[in-house]
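Here the complex is missing a single protein chain, while all its other protein chains stay put.
Each chain gets a letter, A, B, C, D, E, F, G, H and I, in the order it is written, and its residues are counted from 1.
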Amino acid sequence: MKSTNKTKLLEVFDNTYPNRNYLIVHKTSEFTSVCPKTGQPDFGTIEISYIAKKKCVELKSLKMYLQSFRNDGIFYENVINRILDDLVSVMNPKWMEVKGIFTTRGGLYSTVTSVHGKK
Amino acid sequence: MKSTNKTKLLEVFDNTYPNRNYLIVHKTSEFTSVCPKTGQPDFGTIEISYIAKKKCVELKSLKMYLQSFRNDGIFYENVINRILDDLVSVMNPKWMEVKGIFTTRGGLYSTVTSVHGKK
Amino acid sequence: MKSTNKTKLLEVFDNTYPNRNYLIVHKTSEFTSVCPKTGQPDFGTIEISYIAKKKCVELKSLKMYLQSFRNDGIFYENVINRILDDLVSVMNPKWMEVKGIFTTRGGLYSTVTSVHGKK
Amino acid sequence: MKSTNKTKLLEVFDNTYPNRNYLIVHKTSEFTSVCPKTGQPDFGTIEISYIAKKKCVELKSLKMYLQSFRNDGIFYENVINRILDDLVSVMNPKWMEVKGIFTTRGGLYSTVTSVHGKK
Amino acid sequence: MKSTNKTKLLEVFDNTYPNRNYLIVHKTSEFTSVCPKTGQPDFGTIEISYIAKKKCVELKSLKMYLQSFRNDGIFYENVINRILDDLVSVMNPKWMEVKGIFTTRGGLYSTVTSVHGKK
Amino acid sequence: MKSTNKTKLLEVFDNTYPNRNYLIVHKTSEFTSVCPKTGQPDFGTIEISYIAKKKCVELKSLKMYLQSFRNDGIFYENVINRILDDLVSVMNPKWMEVKGIFTTRGGLYSTVTSVHGKK
Amino acid sequence: MKSTNKTKLLEVFDNTYPNRNYLIVHKTSEFTSVCPKTGQPDFGTIEISYIAKKKCVELKSLKMYLQSFRNDGIFYENVINRILDDLVSVMNPKWMEVKGIFTTRGGLYSTVTSVHGKK
Amino acid sequence: MKSTNKTKLLEVFDNTYPNRNYLIVHKTSEFTSVCPKTGQPDFGTIEISYIAKKKCVELKSLKMYLQSFRNDGIFYENVINRILDDLVSVMNPKWMEVKGIFTTRGGLYSTVTSVHGKK
Amino acid sequence: MKSTNKTKLLEVFDNTYPNRNYLIVHKTSEFTSVCPKTGQPDFGTIEISYIAKKKCVELKSLKMYLQSFRNDGIFYENVINRILDDLVSVMNPKWMEVKGIFTTRGGLYSTVTSVHGKK
Partner (left out) sequence: MKSTNKTKLLEVFDNTYPNRNYLIVHKTSEFTSVCPKTGQPDFGTIEISYIAKKKCVELKSLKMYLQSFRNDGIFYENVINRILDDLVSVMNPKWMEVKGIFTTRGGLYSTVTSVHGKK
């Protein structure tokens, strides 16, 4: 389940203010993947927060990366941890948090939040 | 009032990222049980948050477990502490919090929150 | 599926202002029944609006009547039409509307609204 | 249950614009009375809307009038119709609507709306 | 209480589209005047809607006009009807509605709405 | 663009109350298709309202039908009109409305609403 | 102003989980008392949060206790501190907070929050 | 002030369902122009609703058209009527409404709504 | 700009619970003063929070004190610091915070928060 080829979709650019700790948040409510157990589509909101070291993630490439999960069969817990692993591997941020807020399944809403580094 | 047979309803699966502390939250607004004093139905929202050690709880089995309280006569305080005890016994999480937000009885809204371990 | 014995739970009282057309609405978000197909519990909000002729429905008996569906296997469409039939049979109102707003099943929210008489 | 002495609390003043049909609404969320059946306090919001003929109701006297129900045992339906009767008797408006939105009793919210004249 | 000198504050400009019926709404939550009975300040939101004939009201002059009530002792009902009279006298609109939504006094919120012409 | 094979996914059941006009609404915020021009995914909420004649649509089959658009390239306007055509062809309702509320594209939110029959 | 006889209304029951620190909150928006200065009724929301030691407060008795202030003349600050004193005297909790959020008087909203023990 | 060259930015496409009256709404909260009097930027939300005859407006061209007002000096009333004129001239819809909801100037919010044809 | 005569408007009363640290908050959305630069009225919400030592501020006198700014020309920053100075001088609280949330000027909302003592 570790990231293999999706990271190729991610582009980064140089952080103009590397000496300052500032917070960047990107959030989309248009995330969808497929439940590996039932084959049913899952929907959710993904929120990525980070403090950059030398690199920032380019917005359009992030969008394409997130869209690449559309027809993947993957559990909630793994979606969030994989996005975190992939972004950390290309950006090496000082701190990063990835949060997924998923729509209800069988009356249950689920949220998964994973963190890399210290804030 | 300690859990006896309900834990059989709960299924767990292996945590794919056991070395990372990440937060999982499951929440349902479709919880109902019965007041042991009046026999009247109680309604509420149950929110379960945890940081897994080796095991995560399977979503559909959690739903069936929560539904099993439907016709049980049980007080608010005991519902929440029992759910916590049952989940801890099958998952042994690093940290877990169970919160119940119950609808109004006689004009009074009640919330009960119980915690296992340190965050 | 026509009402048989549940109407015995409903009590009525004399309308003190029979010559004035006024609107009464009773609404509860604590309705639950069982899906006859899957055996899973359904949850919803029931809203009953009416203009009385000679009789009004007593609030506590209405609560007991709505609770009596708790373990019945019945489809959304039939719940609403049966409540309407039962209330019309004991109250004979000038006008009545029964609306059910049910929680999501498979990502789909459903609402059913049925009317008796003209407003 | 018809109004007897409470109307003495209501003061009116001359409508400065009697030839124009304009709408006045007074609304309070601080209404309380007592349930005649259980002796328990009831709480609600009262909304009074009218188009004046020759008289408008004075605001402070309306407040004192509504407060006078504080320890009266009276049903929801009768509260609303009596307020309508009392205000109509002292103001003779072209049109008036009185609406009560009451807090939940046994999980049921109730609304009663009564009207005098045509809008 | 009829308008005398305040209309001098109002400026109008030519309606560029006199042959089309279109709706203009101006709304401010920064209206204040003084209660003539208690001397206490009143606060409210004023909403002016109209369909112009040949003239539209200039926005800044409208603001100055509304500010001119700041230290006037005037009842809610008269504020609304006077604003309507003043605007009608300088603009002669096809249709105009003036609405005031006032903050709570003694727990009572009041709304006054007055109309000129047909929509 | 007319419906060909998707209607096979839709199942219907007999309307238990064919002599009463009552309103059924099904709504999902989990609809996604693909923009035929850019290849980018579109997301939206679909709301289906109808008054049945002899047949009602079965909820689970409706879900599968709506999911079948997931990887189709289709414009907003055509999505809504096709869903309407397909449902009308299998249910023949007295009245039906299909509404799509789509998420922002280039800063523009779009809504499309199409109707069959008279309410 | 110290509590004398109202504590008789409060009933307690044994805490089933005395070894676990868990939070219980009871909240009602149906609190009313009387201003000792003006004789006017006051309205507010009371929120009681606590971590029990050996005893929990019984819900219905708490409701009766709170209703007993209905016709008492008592200032906001004293209401909150007295409820705290009374509950502490009968329950001896590890920690307790009582908060009152009162409706506007003369355009001023007031909130009073008092705490016993350490959380 | 009548439209001259901006219509060249608008592209249309054939309505696939010309025999059905259905409603299309496009809305953006990212509209800005310049006040011709003060030179200050204006901001607002534009909502365009229509029932097409033979042509629909292409979404991306509509976005470019609306952006073309960015540095134009133009009054609120003229913005809305000109957008209506321009769209009517290229699409000839059965019915169209253009609404602008502008941010506050001097404490005054303004809304302008203009209509072409009958709904 | 230091307080001179306004403190005469403020009345205090003895704190009944001087040995307990409890929080009192008074908030009004009906504050208005005048901009000393433009002469235009300013509007805002003032929120005063404190932990009393020996004295509490009387509610009606606080209202009169806040109203006394109505026609004063004073900047946002000075309003807040002066209210804090005045209240501290008459009450000598353990801790006090004064916050002003002002309505938009030129599209800019401003908030000023000043504190006395430690919480």
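Convention: contacts are C-beta pairs under 8 Å (C-beta built on N, C-alpha and C of every residue); 3 or more make two chains touch, one makes a residue touch a chain.
The structure displayed is predicted, hence computed values, not measured ones.
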Open item on the list: Of the residues I:6, I:60 or I:105, I need the one that contacts the missing chain.
Closed with: I:105
- [ ] Please give every residue of subunit I in contact with the chain that is not shown.
- [x] 1, 77-78, 80-81, 105-115
Task: Residue numbers in subunit A that touch the chain omitted from display - done: 15-17, 20-30, 56, 59-60, 62-63
TODO: Go through subunit H and note every residue touching the omitted chain.
DONE: 29-30, 32, 40-41, 43, 67, 70-71, 103
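In the analysis below, only the chains that are shown with their structure count from here on.
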Open item on the list: Matching over half of the contact pairs by residue number, can you pick out the copy of the C-F interface from A-B, H-I or E-G?
Closed with: A-B
Open item on the list: When contacts are scored as defined above, which chain pair ends up with more C-beta pairs, E-G or B-G?
Closed with: B-G
Open item on the list: I'd like the Å distance between the centres of subunit F and subunit H, where a centre is the mean of that chain's Cα atoms.
Closed with: 28
TODO: Report, in whole Å, the distance between the mean C-alpha point of subunit F and the mean C-alpha point of subunit I.
DONE: 56
Task: Set of subunit E residues in contact with two or more other chains - done: 29-30, 40, 43, 103, 106-107
